[in-house]
Structure formats: C-alpha cells, structure tokens
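With one protein chain withheld, the remaining protein chains of the complex are depicted in position.
For chain A:
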Amino acid sequence: MNVIYPLAVPKGRRLCCEVCDAPAERVCTACTVTYYCGVVHQRADWGSIHEKICQLLIPLRTSMPFYNSEEERKHGLQQLQQRQHLIEFCYTVAQKYLFEGKHEDAVPAALHSLRFRMNVHGLSSVELVPAYLLLAEASLGLGRIVQAEEYLCQAQWTVLKSTECSYATHSLLHRNLGLLYMAKENYEEARYHLANDIYFASCAFGTEDIRTSGGYFHLANIFYGLKKLDRADTLYTKVSEIWNKYLNNHYQVLSQARIQQIDLLGKRFETDTGLDEAQEAEAIRILTSIWNIRESTSDTAPQKTIFVLKTLVMLYHLMMNSSKAQEYAMRALDLAREQQLSDQEQNSIQDLLSLISAEDAHPVT
C-alpha cells in the first residue's frame, strides 16, 4: 500500500512531500522512506531522480540519531560521507537535465541536492549557492522568472555574506544572473554580469579554459540577439577554438597512451572525453548552437562552419557516438566540396572520416 494517512502518523512527526513540502499522502513502496503529496509529484520525482537514488536514501533516512556505541558513531560518519556523494550525484544529474533542456525533470533533482546540502552544511553556507543557482536556471528554463529571481537573490545574499567564496562560485552566480537578465531582456545588466562571470572564471581557471567558454558563449548570444554580428562572431570563434584545443589535446594524450599501452596489454583504451556528463551535454549544446548560427552564414565563411563541424565530430567520436560523428563528418566533407575549399581542408576531413570508420570497424574489446 502506498497511501499514508497524515493523521495516523505519530504525534509531532510531520511527513512532507519531497517536491512541494505539503502534507504527504503517499509513500514510495520501493524504499518506504520517501513521501509525496500526490501521484503527480511522485511520478515527476521518479522520472527525475528518485529512480536512481531510491535505494541509497534508505540508510540515510532511517538512521538512528542517538549514537550509543562506537559502531553507530562510525555509521553516522559514513552516512555523512554518503550524503556528500549523493549531493554530487544529484547535482550532476540536475545539471545534465538542464543542458539537455529538460527543465521540468531538473527541478526535483535540484531540490534534493539543495536539501542534502542544507543537511550537511547548514542553512546559510556558501555550499548551498550552486544548488540555488541550479534551481534558478531550471525556473528560468520553465519560464518562471520571478521564482528564478528569488532563488538568485538568495544565492547572491549568501555569497555577499560569506567570506571565502571561491572564484568559481562567483563566476557561476554571475552567469546565472546574466541569464536571468537575458530572460528579462535587460541586456545592459546581462552583459555586466556575464563580463563579471568571465572575469571570475578566468581568475579561477584561466582565460582559455572550457569552463570560461560558457561565459563567452552567452555573451556572444547577447550580441547576436542585439544584431552586433561582428562581436558575436569573434566570440563564437573564440569558443570553438577553446573547445577544439581541449578536444585535440585530449585526443593526442589518449592516442599517445594507447600507443604505449597496446604493447603491454594488447588491449585498447576506451576513448573518453575527460568530461563529466553535464559538461559533455554543455559542450554539445554550445557547439550545436554555434553550428546552427554558422550554417546561416556559411556562404561567406565556410571555414568557420567546417571548423565547428570538425570539433563536433571529435566530440562525438570521443563520446563513442560514432554514428553522429560520421554524420557530421559527411556534412563537413560535402560543404568543403561544395564551396571548393583547398585540397588540404578536404584531405584533413577525409582523414578524420577514415579514422572514425577505422575505430568503428575495430570495436573496443
């Protein structure tokens, strides 16, 4: 049975819904420690994140708060560490949903992340800020601007009050503020905040890092929206260059390692991008949108389109998604032929294509 009667609950104990904090009427039968106010919310949560963390929640939520022996104290410590892991996991899942554009699904996951962080770090710690930012982004995606603004104000206040906020957090905060103002169409403010974002990201990671590229991308979007195409253009070029360099480097390192390892083990390395899922999703989104924009101007500057396409090809190849990789490579080749670019370009694309097909033919053992 998965229906709960609120009145039957012991006195003083209030069971609240995971998603909306209303009095709970239902319980998840798989784990029996998660409560919901209705079917709608239960379904939403299950689809979003509960499916993945269902069993993990059990030890967390049934722990005895009274530690009367050494084992239980150790148990308590372990729980705390598990929570940490859970936080990261929720956070990543929520981010991935956001980058894929599934804002609805992102919300429960982000809420979980927030709640766990509150449990571990307290109510006004800096650690809460990334969770707030995620929620804000999700709300923005769903079009709930007021709610997003609320979350962002909370985040900003926390940042202002705390003394050791890292550059990365500042950068993320400003990025979200920038996105908020973009949604509100206040482009001046948006530019200001994105400029801050890029500055902090550069302080934290360097000016040519992939994490800084997000800021550049959004700034470019603003300029594109304002029809200042030359500025948008240079910024897009910069973004594609950053990603291209990163992927190239990664690929070189991998192939080097593979050449060395293949003698010892006779096994082949799995290719990977070195990014986590959220970053991969972000990369895909950024590069695809740049490509779309370039498509519209491909007559005047085909090299740039081809550049982006090659980067995309490499990304998909490293993500082991060879069908998409091939598709993009074919497109690049066609474009090159159409525009009658130099033989060098065509040859390089051909090489890339053959490389991918070769990889395809020898599947990873």
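General remarks:
As a working rule, contacts are C-beta pairs under 8 Å (C-beta built on N, C-alpha and C of every residue); 3 or more make two chains touch, one makes a residue touch a chain; residues count from 1.
Methods note: contacts and distances are computed from a predicted model.
The listed choices are "Prolactin receptor", "SAC3/GANP/THP3 conserved domain-containing protein", "Vitellogenin-3" or "Tetratricopeptide repeat protein 29"; the UniProt protein name belonging to the chain that is not shown reads "Tetratricopeptide repeat protein 29". Checked against the full complex, the one of A:K161, A:K228, A:K245 or A:R337 touching the unshown chain is A:K228.
Which of A:V129, A:A148, A:L179 or A:I198 touches the hidden chain is settled by the complete complex: it is A:I198. Against the chain not displayed here, chain A makes contact via residues 189, 191-192, 194-196, 198-199, 202, 207-208, 216, 219, 223, 228, 230-232, 234-235, 238.
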